[in-house]
Structure formats: C-alpha cells, structure tokens
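Every protein chain but one is kept in place in this view of the complex.
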Amino acid sequence: MRQFLSVIAFMLIVIGSFSAYSNLGIPQIEPAPPPTEEVIDLGSMDMGQFLALGDRIFNGKGTCTLCHNSLGRAPMLDQIGSNAQARLDDARYAGSATDIEGYLRESLTDPSAYVVAGFGKAGTNDTESPMPGTESGSIALSGPELAAVLAFLQDNGGLEVTVEIPTDMGDEATDENAAEPGEPRAPFTSFQDLSDEFACEACHTIGEEAGDLGPNLSAIGATRDRDYIRRALLDPNAEIAEGFEEGMMPDDLGTQLYATELELLIDHLSQLK
Amino acid sequence: MGFARKTLFFAAAVAACGAGFLVLDVVMMNMQGLDLIFEK
Partner (left out) sequence: MRKTLSFGFLASLVALVVCVLAGTGPALAQEAAGFGPAPVLTAADYPTVAGVNGRLVIWIVAQLHLWFAAFVLAVPIFVFIIEAIGMRTRDKRYDDMAYEFIKVSITAYSITAILGGLLLFSLILFYPHLFGYLSTIFSKSMFYYALLFFGESAVLYLYYYGWHWLQGDLRKWIHLSLGLLLNAIGTTLMLLANAWLTFMMSPAGVDPAGVFNGNEWEAIHNFLWNPINIHRFVANIAYGGSIVGAYAAFKFLTARTSQEKAHYDWMGYNANFIAICALLPLPFAGYYLAAEIYAYSQQMGITLMGGIFAWLFIIQAVLIGALFLSANYYLWCGMGRSDGARRYYWAIKYIAIVLIGAFLVWFTPHTLVLTNSELKSLGGPHHSILGPLGIMPAKNTAVNLMIIFTFLSFLIYRRSNKVATVSWEGMGNTLQVALFTAGILNILFLGIYHGYFTNTVYKVAASIPQVLTTFVVIVVSLVLDSFIYRGARDVGPLHWGRIPDRAQYALFLLAVAFTWLMGLMGYIRSGIRQHWHVVDIMRDNSPNAFTPTLGYAANVVSVAAVIFLTLVIFVFWIAKVSSVKTLPAGYWKE
C-alpha cells in the first residue's frame, strides 16, 4: 500500500508540474477571438473611416499580417505602390487586370492569377499561390470589406486611392445588422493607452516592456529633440535609425493619430531621459 | 598496436567515414536539385 501511494503521489506531482509549467512557465496569450463581420454603415462613412476600416480588417480579420510581415513569407505590401505596375508589365502576367486597382483586386480574389516570383507554393514553379482567396474560405471578406482593404492597400502603398466607397452592403448583409453608425473613436489621453493601441512596445523597449525590432526608446529624450521625434513619428522612413530596417515602423501614424495624441506622444517621449 | 599507430588508424578511419558521409550529403542534396555548397 505504501508503494502504491507513493507511485500515485509521484504521478500526481509529475502531472501537476506539467500543468504548473504550462500555466506559469510560459506567457499566457489570449488567442484572438473568432472574427466577425464588421458592422458597417456605408452611408455615413467618409474616406478616412473607410481607410481605417480597411486597416482594421488588414490587421485583424483578414489575417493578412500572418504572412505579409517582415519575415519574408510574402511580399511586403507597403511597397505595392512601386511593385504593382511592374507586375502588370511582367511577361509572366496572364491575369485579366488592366490597372493597378484591378491587379490588387485580382491578387485578393484569385491569388494564383499571378504569383510573385519566388513566393509560389513549393514545387509549383510559381504557378500556384499559397495565399488563400479572400472572398471565401477562412477569410471570407464581404464585398464592402474587400473594397475597404483595397483602399487601404492603395493608401498604405503610397498610391492614389481609386476605390470608391460602395453604396450597398451586397447580398449577404441585411438592414437589421447594419445598425450602429461607425462612430469615430474617442481620443486616447494617456501614453500607455496609445502605446497599447498602436503596439509601440511590440517593437520598442520603453521602460519595462521589451521589443527589439526597433530602437530602444527608454531614454530617447536624452539624445533626440522634439522635432526629431515628430519627424520620426510622422515620416519614419525619412531618416532611419542606425542598425534598423526601413519600412518596419508604421508610416501612417499621421493619419491615425489625433493632433492631441501626437503631441502627447512627443511630450512623453521627449521626457524619457 | 602502439599509440602512434592507433591514432593514425583512428584518424584514417574518421577520414574514411567522413568521406562516406560527405558523399551521402552530396547525393542527397543533388537529389533535391541543390549543390552541397551554397552559392549566393
């Protein structure tokens, strides 16, 4: 009986320590909840809100950043402005698009129509794209959502936005669930909230939080003045901090931040010494 | 066998096995359409 009990105790301790390690030894990340269709009121939406919607879908429900990120799994989309025309001119191009908007739309609805060299599925010699179609399957964007992403892609790639805000929701959405108007968000009033919202600390070390994709900002006020910081936020690619890559730091803060928020960021950062 | 001869024998054996493995590497990489040594 003593043997029996010590074996039981041993097993419980082993199981308990596995559990404890999984709970305490590794960070507990709350996985993103299942995506839902955006509630959109197209009637009262201006271009800014439409672009912001595209941005949200691009970074959220669309799961685009799963692949389109700096790790080289897919082409970087902030360079699409300079790339898109080259794709259309490529001798390999066999799709049906004639302009850049058409190319972008085709990239999303029929990814295999043209596969960027080097990114095709293994063994298909760049004839089949690993990118899923975005209208059906696991991403399943609605018509207006797709349009918003397209507008965002153009804007984000430094192109002129030619996509128009659609006037109806398409077949699948009924009037009932398109109720609330897309209200503009309230401005943030603390640095921490702002930093959380825009994920600064995912890339930067600021105080305790540690990110290593961008420069450490814990004492940025000591070496940089307010003007520099303002430029770094509004036009990050104008001057690249030494040892870091261009194009990582979001370059659309200017359109995303309220003026008060921008000042708040600059105030806070310039005081970090 | 004296120590020196033993060492010599060992070195020769490692070299022989190593050569064998190298052949294996080359063949396996070639089968995947690659050379053993990477060229930029």
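A and B label the chains in the order they appear, each numbered from 1.
Methods note: a residue touches a chain if its C-beta (ideal position, glycine included) is under 8 Å from a C-beta of that chain, and two chains touch if they have at least 3 such contacts.
Treat the numbers as computed from the prediction; the structure is a model and nothing was measured.
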Displayed chains contacted by the hidden chain, counting the whole assembly: A, B
Hidden partner chain, touching residue among A:Val7, A:Met47, A:Ala86 or A:Ala219: A:Val7
Contact partner of the left-out chain, one of A:Met47, A:Ala86, A:Ala117 or A:Ala199: A:Ala199
Chain not shown: contacting residue from A:Asn69, A:Ser82 or A:Thr162: A:Asn69
Chain A, residues in touch with the chain not shown (by the definition above): 3-4, 7-8, 10-12, 14-16, 18-19, 21-23, 26-35, 59-60, 63, 65-67, 69, 71, 73, 121-122, 130-132, 136-138, 196, 199, 201-203, 209-213
Chain B residues touching the omitted chain (full complex): 1, 6, 9-10, 13-18, 20-22, 24-25, 28-29, 32, 34, 38
